[in-house]
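The complex appears here minus one protein chain, its other protein chains still in place.
Labels A and B are assigned to the chains in the order they are written; within every chain, residues are numbered from 1.
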Amino acid sequence: MAKPTTAVRQTKKDEEPALKGTLASVFLLGFFIIFAWVSVYFLFLHRL
Amino acid sequence: MHIHKYEKIWLAFGIGCLIVFLTVVGVSAFAAGQQPPSCLTTIDPEKVDSTPPFDHPGLVKKGDNEYELNIVVAAFSFTPNTIEIPKGAKVTINVTSKDVIHGFEIPGTNVNMMVEPGYVNSLTTTFDKPGEYTILCNEYCGAGHHMMTARIKVVE
């Protein structure tokens, strides 16, 4: 997707709002999903 | 549509994970044969008792260490309901129902399938550990649903 033109978006500080915490949060969530999925997958393999 | 850079990173990561999950289950299903039970054989549910192999349900030896276990399911029992299997045997379990929908589950194993009238369902498994296993019905089938059970003894 193309970079947004700065003319359209006007935020106070910079072009993109600061969302470091959001990125960290969703990645924690992602790791939880991977951990749980892999655990059940190994349970399945163990029971084969 | 404007998407924040971090959201692009997150979606790429998330979708990447989903693709990995799908690939893992897809390869193990289609290449290694670990498909969920999906037998396509049909049967007349009212003639189960006279249709082979369910006219003589039980364990049948098919080859060196290979067995077929044919089980008739009906409200509220499994026939046969005590089965002895030699340890390490590769067993193909075939089940069918004479009346309503039932479930066929052996807790603690991957043996889990739907049993529906008109269809045979089938699954192959190996019993590596000796001991007692429980068969139970895990789909609601009526008042005696929770009493439906059978035993497998895996012997040396």
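Going forward, contacts are C-beta pairs under 8 Å (C-beta built on N, C-alpha and C of every residue); 3 or more make two chains touch, one makes a residue touch a chain.
The working rule: contacts and distances are computed from a predicted model.
The chain that is not shown carries the UniProt protein name "B(O/a)3-type cytochrome-c oxidase subunit 1", picked from "ABC transporter permease", "Phenylalanine--tRNA ligase beta subunit", "RNA polymerase subunit sigma-70" or "B(O/a)3-type cytochrome-c oxidase subunit 1". Looking at B:Gly14, B:Pro53 or B:Pro80, the residue that reaches the missing chain in the full complex is B:Gly14.
As for the chain not pictured, it touches subunit B at residues 1-4, 6-7, 10-11, 14-15, 18, 21-22, 25-26, 28-30, 34-46, 75-76, 99-101, 103, 105-122, 132-134, 136-147, 149, 151. Contact residues of subunit A toward the unshown chain are 9, 17-22, 24-26, 29, 32-33, 36-37, 40-41, 43-44, 47.
Heads up, the rule we're going with is that only the chains that are shown with their structure count from here on.
Between the Cα centres of subunit A and subunit B there is a gap of 37 Å.
Subunit A contributes residues 1, 4, 9, 16-17, 19-20, 22-23, 26-27, 30, 33-34, 37, 41, 44, 47-48 to its touches with subunit B in the complex. For subunit B in complex with subunit A, the residues that touch the partner chain are 1-6, 8-10, 13-14, 17, 21, 24, 34, 108-110, 126.
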